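Missing here: one protein chain of the complex. Every other protein chain is in place.
As written, the chain order gives the labels A and B, with residue 1 at the start of each chain.
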Amino acid sequence: MTEQTAPGAARYVGARINRVEDARLLTGRGVFVDDISLPGMLHACFVRSPFARAAILGIDTTAARAVPGVHFVFTAAELNPGVKEQWHTSIGKASPDTPRPPLAEGEVRFVRDPVALVVAESRSLAEDAAELVEVDYEPPPAVVNAVADALAPFGVTVTRLPLSPSRIVELLEGKASP
Amino acid sequence: MHEISVQLTVNGQAREATVEPRLTLADFLRERCHLTGTHLGCEHGVCGACTVLVDGAAVRSCLMFAVQADGAEVTTIEGIGSPDGDLSTVQAAFRDCHGLQCGFCTPGFVVSVTAFLRDNPNPTDREVREALSGTLCRCTGYQGIFNAVRQAANQAADTGRGGARS
Partner (left out) sequence: MKPAPFEYHAPDTSADAVNLLAELGDGARVLAGGQSLIPMLALRLAVFEHLVDIGRIPELKGIERRDGRLRIGAGTTDAAVEASADVTSTVPLLTRATPFIGHFQIRSRGTLGGSIAHADPAGEYPAVALTLDASMEVVSPRGRRTIAARDFFDGLWSTSMGPDELLVGVWFPIWSGRRGFAIEEFARRHGDFAIAGATVGVELDDDDRIRRCAIGLIGLGSTPERAGAAEVELTGRPITEVEPEDIGRLAVAGLESIPADQHGSAEYRKRVGAAMVARAWYAASAEARHA
């Protein structure tokens, strides 16, 4: 390594440097995504599932589409075919991941899973219309005693959790008391 | 639903508009006045990014409707500092003390701190922390912000007056 240092290094190394963007940010002249306003721009609002898991029996967007100022209301049938690349994690496109459709197809799999997309002239109108989208959900019963319920038909009563897999085998083979 | 006519002053400039009652002061400033420095972080009054001065008092503009501001004088982040772009004492202190990173919460802090130091020119450290507690920052960890307030207060004390330009 040579002893030579670049001419600017003495000025910067060890010195306190002000950032170049601060004057703009301190005076409210930053441009964040919501600050962008373009001619003809529309605003989106998603209709989201209130259930952690449910079948979607039907979606009625008639009332939502009738709200003045609403331009589109998409559901999976209208939107998903046009999306060429599925959302994927940082593992990459080739990973055998659970399919994640842009809008829920046939079922919702987490609370706030997006079911419909409303596009309107203002955010307020989009929210008004989103409230009018009617989704017919059929949530299955929640399984909160999976292990106990699964073992009951085999005559095993679970009195204590957690149970390790080897312990479950012991209980099923009748080798141990619960 | 009836729209309402409002007249107010924003950063010294008279503004007049006809608005839906449900339009918040924050949205009025951002959309009608094109002053996007006032930010919307939560839209329910907990983050402080939307803070403006209404008749001199620091207020969460997402918790006011534009119709309630009829006849008021509003100051936004764009109105702090001189029209030539010189930073106020508070703004310069934030720059000097690295009291900002992404800058999203910064207008809320600058406006709140400007009002706070105007009314409390000689705050204790505890009073500063209490005053800052109403605005949230996800980037800095607050130490730079606290230091900026301390610097601004000390500078105002040294010069014997507040709001000195820098």
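Here is the rule we go by: a residue touches a chain if its C-beta (ideal position, glycine included) is under 8 Å from a C-beta of that chain, and two chains touch if they have at least 3 such contacts.
From a predicted model like this one, the values you see are computed outputs, not experimental measurements.
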>> For the chain left out of this view, which of B:Leu8, B:Leu35 or B:Met64 touches it?
In response: B:Met64
>> Tell me which stretches of chain B touch the chain missing from the display.
In response: 1-2, 4, 20-22, 24, 27, 43-45, 48, 51, 54, 57-60, 62-65, 67-68, 112, 116, 129-131, 133-134
> Can you list where chain A touches the absent chain?
Replying inline: 123-124, 127-128, 131
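In this section, only the chains that are shown with their structure count from here on.
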> If you average the CA atoms of chain A and of chain B, how many Å lie between those two points?
Replying inline: 33
> Along chain B, where are the residues that touch chain A in the complex?
Replying inline: 20, 22, 30-31, 34-40, 76-78, 80-81, 85, 87, 91, 94-96, 98, 100, 103-104, 106-107, 110
>> Considering only the defined contacts, which chain A positions touch chain B in the complex?
In response: 18-19, 21-32, 34-35, 37, 124
